[in-house]
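One structure follows; several queries about it will come next.
For this depiction, one protein chain was excluded, whereas all remaining protein chains were kept in their positions.
Coming up: subunit A.
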Amino acid sequence: MDAVETSVPEGLSVARDEVTADELKALGVDLERDFPGSSAADFRRYPVLSEGGWFTVVKHQKTLRSVSRERGPLLGPIVLTSDGLDVD
């Protein structure tokens, strides 16, 4: 039976990094042409899981259009206890 006070601990979050106008330009994005009315502040870089596994995306937050999707680590953010073990 209920013995102690119940709490919900603070949750964990994924950070969404800012992207500069120069970085967008390097990705081939022309803001006026591709995202009229938007600025670099409307984009973020973060990891996602989708078809094909993990990717680091640079994504326009309002339309969810990715301007970059680079393949991420096989297991994403998971670190196995055997990672880094060198048996050679």
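As a working rule, a residue touches a chain if its C-beta (ideal position, glycine included) is under 8 Å from a C-beta of that chain, and two chains touch if they have at least 3 such contacts; residues count from 1.
Note that in this section contacts and distances are computed from a predicted model.
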(request) Using the UniProt record as the reference, specify the protein name of the hidden chain from among "sn-glycerol-3-phosphate dehydrogenase subunit C", "Branched-chain amino acid transporter AzlC", "Septum site-determining protein MinD" or "N-methylhydantoinase B". (result) "N-methylhydantoinase B"
(request) Extract the touching residues of subunit A with respect to the undisplayed chain. (result) 1-9, 11-14, 46-53, 57, 59, 61-65, 74-82
